[in-house]
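The block underneath contains the structure these notes are about, expressed in structure tokens.
After this line comes subunit A, so read on.
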Amino acid sequence: AGEPTPSCGPGKGKAATGKPIKIGAIHGNAAPGDFSSATDAAAAYFACVNASGGVHGRPIQYLVENDQWNPELAAQAVSKLVQDQKVVAMVGNASFVEMSVNAPFYAKQNIMAMASGCAVSECFESSNIVSTNQGPLASSVGAAMHAVEKLGAKNISCIGLAIPSVGNWSCGAVEKYMAGKGLKASSVLLNPGAPDVNAALLEAMASGANSVLVNLPAGLAIAFLRAAQEQDLRDNYSWTSSTPLYDKSVPAALGKYWSGKVYVNAELTMLDGKGADNQHWLKVMDAYAKKDDPRDTFSQSGYLSAKYFTQTLAAMDPAKIDDRAAVTAAIKKISGLRSDLSCGPYYVGEAKQHMPNHAGIMVVVKDGGFQKVRDCYEYEGPYFTPLVNAEKALGLR
Partner candidate 1 sequence: MLCGLVALVVVPMFLGGQWVQILTSTACFALAAAGVGFMYSRLGMVSLAQVGLMGVGGWVMLRMNHGFNLPFELNLAVAATVTMVFGWVMALPALRMRGLYLALITLMAASGLEIVFSTFRFPNGGEGFWGVMPSLIAPFRRPWLATGNEAYLRYTVVMLLVGFLLIEAHRRTAPGRAWAMIRRSEAAAMASGVNVVYYKAWAFGLSGLLAGMAGGLLAGTLGLLDPATFRASESIMLFALAVVGGARHWLGAVLAAVLYRVLPGLFNNWGLDADLALVIFGAALLHALMTAPDGLAGQLLGLARRKEGSAT
Partner candidate 2 sequence: MALIIEDLTVVKQGRELVRSVSMSVERGQVTAVLGANGAGKSELVLAVAGMLPIAQGHISVDGRAIQGCPPDVVRLAGVAAVPEGHRVLSKLSVDDNLRVAGSMLAGDQVGPAVAEVYALFPELAERQRQLAGTMSGGQQQMLSIGHALMARPKYLLIDEMSLGLAPLIVKRLVRTIESLVDKGVGVILVEQFTEVALSVATSAVVMRTGDVRYSGPASEIRTRPEILEAAYF
Partner candidate 3 sequence: MIELQNITVRFGGVTALDAVSVVFDAPVSGIIGPNGAGKTTTMNVISGFLPSSGQIACDGEVISHQAPHQRARWGLRRSFQREQLADDLSVLDNLRVILDELPGSRRDKVADMDRALEVTGLALKAHTLAARLNTYERRLADVARCLVGRPRIVMFDEPAGGLTPDETQHLGDLILQIHGLTGAATLVIDHDVDLITRICEQTLVLDFGRRIAMGPTAMVLADPLVQAAYLGLEELG
């Protein structure tokens, strides 16, 4: 209270008027999980932009659809947004299914999706999607790197989802990273709905690993760690996890037992980070989002995508803003945008593969919260070689 309402984008105060610019987004929010925090944050940011004068004086109309984890709904949603509503770009998408269903469609329609919550491989290995978040592959390799470099891991057991484009893909990259270091790793893949995580735990134990990397959605990860707790394995292995465990409700759900024992890779800065952008994000959320909209990594990611998008739009010729092809071209030209929310620069470029964010931080679960144990570090491994080359070509290195 008493704080000035934050302002966003290029506008100078007065609320925007005129013909709205239509932007779309798809998130997944249904039984297995709620991925709506990215679009909530993007919506808050766009509301802030509109209140501050919009882009070229025009407000942004942000249309969000829910795919409900249903591929058909995802396809229907994109038809509605792109064909019926004629949005010029997609911003803040966060879903488990939307990208794999719609990636070909985006390419065909020549529209860019500046996603914020990618989870599956198709999302990163597609020409017209670029995401602010890292996804399971990068985050797991980051966690593995930390386990090797700081926790003495020689043999990692990567616990992933038994979904080829998620578990096999990301744990496979961990295996390759370890092999490159002359170390060992193996994957244990779990069915998302499997009631029995014990057998997976036993399988991990049987693999001869000395370090366990949990690369699962938070609910399943907690169940897995509780099984390990049941066997009192805390001190027999080193424990790392990819980003999903970096969530406010996790430390409480894990309990005292795991305090100081589970190291989690975070894709963006700490949620309470003191950087200007992070503070701005929190203020925008307070001013323009609902009270109970989560303030989590996906929210940071959604904010960031919206912000970069707005910057791009503002730099465009105002006459071309309703031209989807022009917007797509402008997005593809993005290069070298920086923020204190992320470690590396953000860029897009013409490529079959996009993963601008492949550096992160490490935190540890401690005393009911998280503590940072390692600041920005860039991930290594064969998967990132083409990305590094692309960055060199763009002059970012």
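Basis for inclusion: all candidates are chains of the complex that A comes from, given by their letters.
The rule is simple: a residue touches a chain if its C-beta (ideal position, glycine included) is under 8 Å from a C-beta of that chain, and two chains touch if they have at least 3 such contacts; residues count from 1.
What you are looking at is a predicted structure, and each value in this text was computed from that prediction instead of being measured.
Here subunit A touches just one chain among 1, 2 or 3 in this complex, the one numbered 1.
Residues of subunit A touching candidate 1 in their complex: 29-31, 65-66, 68-73, 75-77, 79-80, 82-84, 97, 100-101, 103-104, 107, 121-122, 125-127, 162-165, 169, 191-192, 352-353.
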